[in-house]
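Dropping a structure here in structure tokens format, bear with me for questions.
Below is a slice of the complex: some chains, not all, each in place.
For clarity, chains are labelled A and B in written order, and residue numbers in each chain start from 1.
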Amino acid sequence: ISINQIEETNRLCNRKFMLSVVVEHIFLLVLVTLISVLQNAFFATKVEREGKEHHANTSAFERVSCANRNCMDSYPTFLAVLWCAGLCLNQAPAAFAGLVYLVARQKYFVGYMGQTSQSTPGYVFGKRVLSFLFLMCIVGIFNLLLVRYFGNDFKDTVETITTAASALLLIP
Amino acid sequence: ISINQIEETNRLCNRKFMLSVVVEHIFLLVLVTLISVLQNAFFATKVEREGKEHHANTSAFERVSCANRNCMDSYPTFLAVLWCAGLCLNQAPAAFAGLVYLVARQKYFVGYMGQTSQSTPGYVFGKRVLSFLFLMCIVGIFNLLLVRYFGNDFKDTVETITTAASALLLIP
């Protein structure tokens, strides 16, 4: 066995290990994303059924369709903030905040179907959760710059604080 | 040359290697994403041309615009599921399923332009492909948890099965 072969084996071994590390640090985010996809499918089914039953253009269809569009408008923003917060700081509080957002969205959609006149975009709900995730991103980047230029790693402290702070999101 | 210098060189070398590993494991997903972006541009051009030719509010413009909106509504969901499936399990079957989805979307858009009354959201097409990608994600996460707590790595077996299963998507 030459040194080249050992080096090659070592590299391949690292490659597998590296990927499993990456997946391990995002799997909670993937789970929340999957739940949000299921919710999207639920919303779409509601719109579809309402459209077929009432032959469109009735007020019930209009409302469901509008609620769906509001939810879909803010969906890319939500995904972007969720993943950035999870990658920059820690996936656990980010995933928890994502779950809270999904519950708020569900409440919004169900509440919208019963009401009459609303046409504001979907940022009416979940503003607090999105701000929390946004703050997490900024803290994460700030921490990275600190580590790079001063060598102090506050990440562990910050992660503990954010995990504790995410529990505050449950307060209505 | 001090040991610190060797270590530094080694780290830099690893850094480059690490990134190339990451890119190598997503480049098929990037390709499919690029194709979907081209398709989006094609759809937008169609809507733009129709809007200019027929001075808006005609039924032809309405239809193209509606088809475009339906496609755009499900686009973030598609991207999320595609990337999650590719990252958690294997990029090859995920990218293939993504291609099948894009073909279905193209068919849907072209078919919509010729028809008259449809207003259901864009989940009418590609439901099977999205479910397949969704299943891939769940299997990937389940496999990760198994590896973590029991130490059995079924990933290779699962990857072979999904690659074979993705061929089934071609059956109409």
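Heads up, the rule we're going with is that a residue touches a chain if its C-beta (ideal position, glycine included) is under 8 Å from a C-beta of that chain, and two chains touch if they have at least 3 such contacts.
The structure displayed is predicted, hence computed values, not measured ones.
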Where 2 copies are displayed, count of copies in the complete assembly: 3
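Criterion: only the chains that are shown with their structure count from here on.
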CA centroid of subunit A to CA centroid of subunit B, Å: 18
Of subunit A, residues touching subunit B in the complex: 11, 15, 18-20, 22-24, 26-27, 30-31, 33-34, 36-37, 40-41, 44-45, 47-48, 51-52, 56, 68-69, 72, 75-76, 79
Residues of subunit B defined as touching subunit A within the complex: 17-18, 21-22, 25, 73-74, 76-77, 80-81, 84, 87-88, 119-124, 130, 134, 137-138, 140-141, 144, 147-148
